[in-house]
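Just one protein chain is left out here, and the rest sit where they should.
Letters A, B and C mark the chains as written, and numbering starts fresh at 1 in each.
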Amino acid sequence: MMGHAGFVLASYGAAIIVLAALIGWILIDQRIQRQALQELESRGIRRRSETKMDNPS
Amino acid sequence: MRLVAEKLGGERGGELLFHGLDFMVSAGEALLVTGRNGSGKSTLLRIIAGLLAQAEGTLRLEGEPAAFEGLAAAAHYLGHLNAMKQVLSVHENLHFWQSFNGRGKYSIAEALERVGLGEIGHLPFGYLSTGQKRRASIARLLTSERPVWLLDEPTAGLDKASETQFAALMQEHLARGGLIVAATHLPLGLAGSKELALGAPL
Amino acid sequence: MGALFLRDVRLGLRAGGGALVGILFFLAVIAVVPFGVGPDLKLLARIGAAMLWVGALLATLLGLDRLFQADRDDGSLDLLIMASERHMLPLTILVKCLAHWSVSVLPLVIASPLLGLFMNMEPAAIGATALTLLVGTPAITLIGAVGAAVAVSLPRGGLLVSVIILPLAIPVLIFGVSASYGAVEDPAPFLAPFLILGAITLFFAVLGPVAAAIALRSSAD
């Protein structure tokens, strides 16, 4: 009953790897969206709500 | 370089749309194909592009530049559809066609600038309006070099300003020794172009 | 050609999650099997390789009808055909098939070992099945290209493509499954059917794109 350390290690390892991948994916996604927002803002594009605030037509 | 058609006939769905067409377009010339709906304008263009087989007659390109072998290889075809992917950006779309079809006189950025889309090359193609999509498609003609332009209703969906812009692009292409065959029912603003009226009763 | 491959891979990954649907279908088919035959682990282990192959075959057929349809719908197909002086059309089709395979079939092959565990298969059988799937599924995609090209101008060609292709894909299934069994059952050989499977894939790598090119040219209207 003591020879099961491999299974314990494998399950902890799998959990860490998969969770790290999930966190990494979320962080990468975060960076992509932030960059896209910054790029659009640097082009002087704003959302409709904000442009409406400027010139209520 | 000239495009020569002799006794050309085309059919669609087993029905002969036109026959006995003779025309010749030389370098620097534009041929406007006119006619009512269903008279075979699109069919004629697709035959010239090699996408459909002609029912009769011959069609050849004489004295084409050595880089292009055959009519289809020397031609740009701008059909009803824009041949662009909605989810890819305009730039990605053009980049694909440029690397697939070979480089032209213009870079992608220049071509987009010429059609007035320089600002929005980074946007997915699907976000563009109909006219913008058409202009992006016109930019494709500029990014790869082809002496023959086959244009099927090229100005559909374009506003007046873009039409003028496009007319200038066509003039430039003709001045460089290219030739244009365009199916249209609107005047394209090309000075000194020939006209071929289809749809005369058989 | 590299550009075409990249474009198709990008489209497959970006648009609508087509790759995910294929793998989901595969998982669902495999999950349904134990309900059909009962959760007898010995029986599942015996039919495991065959079920994985059938599931992969069906999942591969699933997205094939879009192979040329998407390009036809937006007019790209005309330009691909017109460019055949620069890029041979069969080669273009081969590249499109490879891109399609890498996006929507390769994930199935990668998932198949996990499903092998669900079917209680032995490690050797799982390895052999994954290997035969890796070698054999390209053949299904390449045969499928012919069906997709034939059905490209039909408005609802999806089901028709599957029906056309299924009989042609049977040899792939036969040799794939027999190679998988050959790896675990003693008298049956593994190498011979596996090599035949590889040969089938190579054969269709030539025949499929050429036939599809002819079909595409004639179907243009």
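Keep this in mind: a contact is a pair of C-beta atoms (placed from the backbone, for glycine too) under 8 Å apart; a residue touches a chain by one contact, two chains touch by 3 or more.
Here is the rule we go by: contacts and distances are computed from a predicted model.
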item	value
Per UniProt, the name of the complex member that is left out, chosen from "Peptide/nickel transport system permease protein", "NADH-quinone oxidoreductase subunit M", "Cytochrome c oxidase subunit 3 family protein" or "Heme exporter protein C"	"Heme exporter protein C"
Omitted chain's touching partners, listed by label	A, B, C
Sole residue of B:Leu8, B:Leu94 or B:Leu117 that reaches the chain not shown, by the stated touch rule	B:Leu117
Absent chain, residues of chain B that touch it	87, 116-117, 119-120, 123-124, 126-129, 131-132, 159-162
Missing-chain contacts mapped onto chain C	16-17, 20-21, 23-24, 27-28, 31, 34-35, 39, 41, 44, 117-118, 120
Those residues of chain A which, in the complete complex, touch the missing chain	1-2, 4-5, 7-8, 10-12, 14-15, 18-19, 22-23, 25-27, 29-30, 33-34, 36-37, 40, 43, 45-49, 51
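Throughout what follows, only the chains that are shown with their structure count from here on.
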item	value
Interchain centroid distance [CA atoms averaged], chain A/chain B, Å	44
Inter-centroid spacing, chain C versus chain A (mean Cα positions, whole Å)	32
Parts of chain C lying in touch with chain B, wherever the complex brings them together	2-4, 6-7, 10-11, 14-15, 73-76, 78-87, 220-221
Footprint of chain C on chain B - complex, ascending	12, 46, 49-52, 68-70, 72-73, 75, 77, 79-88, 92, 95-97, 99-102
